[in-house]
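All protein chains but one are shown in place.
So, subunit A:
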Amino acid sequence: MLWVDKYRPKSLDKMLVHEEVAKNLKKLVTEQDCPHLLFYGPSGSGKKTLIMAVLRQMFGAGAEKVKLENKTWKINAGSRTIDLELTMLSSTHHVELNPSDAGFQDRYIVQEIIKEMAKNRPIDTKGKKGYKVLVLNEVDKLSREAQHSLRRTMEKYSASCRLILCCNSSSKVTEAVRSRCLNVRINAPKEDEIISVLEFIGKKEGLQLPPGFAARIAAQSNRSLRRAILSFETCRVQQYPFTNNQVILPMDWEQYISEIASDIMQEQSPKRLFLVRGKLYELLINCIPPVIILKRLLSELLKKLDAELKHEVCHWAAYYEHRMRLGQKAIFHIEAFVAKFMSIYKAFLIATFG
């Protein structure tokens, strides 16, 4: 088991970060009826951990007995029936799923599946909550229609069903949904918080941490706790005992993107563009989300770029990121960005060096 999972706090009391939020949530859950919740914040900040802890607080240990279900839903949508296959985690008390996995058919998921689930109201025995909890991940990736029908579902079935929504950016969730939930923002943990978590894990694992080592990992983690713990474990696997000058490796795909960036800086030609395309394909094969590729590529390029070009390059990156969301095939847009960058950079080189 990875340390990320192993040292995940199970209950609200044991939270190492966001203790304040945890305390409030506990009060909320134990003392009153729970409203719909919307957790948002950057990735690796502990949203899911909090959600699991809340569930445990609500339903006790029963919420931890989950099984993985790969269920095919037959949805009758007017003239035709749609088969949707969706993976979900469920216990007797809650169901967790990623509706955005269904792609553009997500609205059916939201409408039908949630409706059906919400209808099966658990029997209200003593000491049990009279509702089920539905955990929806990546709500911000849902389409407008899906979010719209989500709102209806929330109103209609609020008696028997509580929704816990989880997303990175609340700005992509419609106002209507947001106003029906209790919004909980989970900040990215501060670096010293991360350090303290790492030290805690180190102590539990019985590891000797040289001074400043945890700080370096934390600095590289981009304030993502998950990231920090993962690279901590990676370092442990690479070399133990730790040395002070130990390299903390970035993820392999990040390395690969920086390779691509240096390829782009080296030469600007259609041929090179073709080579870059091949490398981008490889990232896509490994399911690295295109948005993340573009973001990372931009930051790698910016590192090496003259200050006067930065603004323009950022503009085009934003432009093509938007395009990518509108479009279907990400490679078209990433490639267009790369080509634009090449063209800008080449013009710049010619202007400065003749």
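Rule of thumb we're sticking to: a residue touches a chain if its C-beta (ideal position, glycine included) is under 8 Å from a C-beta of that chain, and two chains touch if they have at least 3 such contacts; residues count from 1.
Throughout what follows, contacts and distances are computed from a predicted model.
Student: If you had to name the missing chain as UniProt does, which of "propionyl-CoA carboxylase", "Eukaryotic translation initiation factor 3 subunit I", "Cell cycle checkpoint protein RAD17 isoform X1" or "ER membrane protein complex subunit 1" would it be?
Tutor: "Cell cycle checkpoint protein RAD17 isoform X1"
Student: From the list A:Met52, A:Val133 or A:Ala261, which touches the chain that is not on show?
Tutor: The one listed residue touching the chain not shown is A:Met52.
Student: Tell me which of A:Met1, A:Ala307 or A:Ala351 is the one touching the absent chain.
Tutor: Only one of A:Met1, A:Ala307 or A:Ala351 touches the chain omitted from view, namely A:Met1.
Student: Which residue among A:Arg107, A:Lys132 or A:Arg178 touches the omitted chain?
Tutor: Of these options, the touching residue for the absent chain is A:Arg107.
Student: In the full complex, which residues of subunit A touch the absent chain?
Tutor: The missing chain touches subunit A at positions 1-2, 4-5, 8, 43-44, 48-49, 52, 63-64, 66, 68, 77-80, 87, 89, 91, 96-98, 101, 104-105, 107, 137-138, 143, 145, 226-227, 230-231, 233-234, 237-239, 249, 251-253, 256, 268-271, 273-274, 277-279, 281-282, 284-289, 292, 320, 323, 326-329, 331-333, 335-336, 338-340, 342-343, 346-347.
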